[in-house]
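The next block holds one structure in the form of structure tokens; read it before the comments.
In this view, the complex is presented without one of its protein chains, the others remaining in place.
Chain IDs A, B and C follow the sequence of writing; residue 1 opens each chain.
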Amino acid sequence: MSSPRELICELSRQFYAQGWVSGTGGGISIRDGDTLFMAPSGVQKERLQPSDIFEVNFNGDVTRTPSDGGKLTACAPLFMNVFNQRDAGAVIHSHSQSAVLATLIFDTEFRITEIEMLKGIRATGYHDELVVPIIENTAEESELAETMAAAIDSYPQSDAVLVRRHGVYVWGNDWIQAKTQAESYDYLFSMAVEMRKLGIL
Amino acid sequence: MSSPRELICELSRQFYAQGWVSGTGGGISIRDGDTLFMAPSGVQKERLQPSDIFEVNFNGDVTRTPSDGGKLTACAPLFMNVFNQRDAGAVIHSHSQSAVLATLIFDTEFRITEIEMLKGIRATGYHDELVVPIIENTAEESELAETMAAAIDSYPQSDAVLVRRHGVYVWGNDWIQAKTQAESYDYLFSMAVEMRKLGIL
Amino acid sequence: MSSPRELICELSRQFYAQGWVSGTGGGISIRDGDTLFMAPSGVQKERLQPSDIFEVNFNGDVTRTPSDGGKLTACAPLFMNVFNQRDAGAVIHSHSQSAVLATLIFDTEFRITEIEMLKGIRATGYHDELVVPIIENTAEESELAETMAAAIDSYPQSDAVLVRRHGVYVWGNDWIQAKTQAESYDYLFSMAVEMRKLGIL
Partner (left out) sequence: MSSPRELICELSRQFYAQGWVSGTGGGISIRDGDTLFMAPSGVQKERLQPSDIFEVNFNGDVTRTPSDGGKLTACAPLFMNVFNQRDAGAVIHSHSQSAVLATLIFDTEFRITEIEMLKGIRATGYHDELVVPIIENTAEESELAETMAAAIDSYPQSDAVLVRRHGVYVWGNDWIQAKTQAESYDYLFSMAVEMRKLGIL
């Protein structure tokens, strides 16, 4: 397996091609033991280099700063929530237009059932109803931490939190599950939007 | 020609880029003589390696397991149906959003006529009406086997079966025909969805 | 510059990625002096090799057959029309969904004006109205030859002919102009379709 630093760069290029992290937004954090690897703030995600990545401990302290300096991603407190509350191995934050549009056609919860792709989500079957909490966005990303923590607590079945007019946070036990779930959630958000366009949702 | 193992990996990367196999869903099986090559269950399709591929015989028994282990794809019984009922050389299973949306705007059969791309489908001309059966989805992929077998029998003209809210199975005499037909069907599903959005179907 | 054989392969891969030649449909023919280079019929366009290409003279006779054999593309008579009637250097045939949808929202002529991309079309300014004839499709591609020839004669200003529910033929003095115009026409077809979806055309 590639190192966490290399993986973050490789996955960031892939997410960029999918429209999840354009305009330097969004990102991914991967955990290796007690070390959390996170990208810097405001950098072009498709051009990240392994040496650009920060290391952070479980208290949220930066333990290794890139030699080029830079500022830790503003998503750090939100990534920390997930690592601490869910013992996750990786967290993905996407600005996918499908995720944002999904928050505009649902109220406080995104709900969908009976789409095969539901099986891409942990402990979810075809006949289950998937429920993803939608929290309100705030002026600063760090201000989201409290309501996001509450949503994670209130929805123990969900491995994702949607943020209204902003995007989505998705996680998993490791980067593979986080990525698989991120793809599955995104497919379901897109499907809901397309169904609404066709007048069948 | 590449080996079946290499081909499955190469085509899986291509299908991933087309949105057919995201979230580890979907896949392809290729036959070589009496051996059926199939991917493992729940793996990232764009990252498959030739050594990950299972070999299965015509009774559905696994004759070669990857050294890394893994579990055979849950699609295996459905792939077996096609190999046995149609003497196919390859079967593709796609979760394409166009296929799923097509099952939501048609009842028990997808029907379309007079689109040039119909000629990409075996024994189908421009003025013919293409009919693809739509079967209902089930909680487990293996439970689909019976209704899918019946649909394959009932629709001898069709080289595809749509599964409601799930996706499509497409096959051909060899991987090239299977892939060509999968692309043609997908184009037709997408065209029907776009025509519906424009109010002309 | 690459040889015509290499160019056809390279452009076919590019057109495949754009959705113009999926399901083995569509293609490109390039002229070099008195020799017309054309792809075989029914092959995967993104996997063409230089040795797969036919050579044809201005009478439409095949002067060089690939060593692997194969059958000349069914588009040959239509490509011949353009080479003979317009002294073109290259002809592109696309099954782009935007082109097909455009033929479904217009009657016998596609018309659009005041879009900057019009300038990508020969002798067309921003305030000009672009008119592209739409001919009816036929059961066999070769049967199109007569009505297409008539449309080319009747619309000397147009470097494209749309075929209802089928696609478009676009040409230019050389492969660069043909490709630039094909991209510009496709953009305009797509724009018209999106404008219709938004209720503003």
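Throughout what follows, a residue touches a chain if its C-beta (ideal position, glycine included) is under 8 Å from a C-beta of that chain, and two chains touch if they have at least 3 such contacts.
Here the structure is a predicted model, which means the values were calculated and not measured.
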Chains in view touching the one left out: A, C
Among A:18, A:84, A:113 or A:138, the residue in touch with the chain that has been omitted: A:138
Option touching the unshown chain, where A:86, A:122 or A:196 are the choices: A:196
Residues of chain C in contact with the chain not shown: 114-117, 119-120, 125-127, 176, 179-181, 183-184, 186-187, 190-191, 194-195, 197-198, 200
Absent chain, residues of chain A that touch it: 22-25, 42, 44, 95, 97, 100-101, 104-105, 137-139, 163, 165-167, 193, 196-197
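Here is the rule we go by: only the chains that are shown with their structure count from here on.
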Chain labels contacting chain A and also chain B: none
Distance from the mean Cα position of chain C to that of chain B, given in whole angstrom: 30
Geometric centre distance via CA averages, chain C-chain A, whole Å: 43
Residues of chain B touching at least two other chains: 197
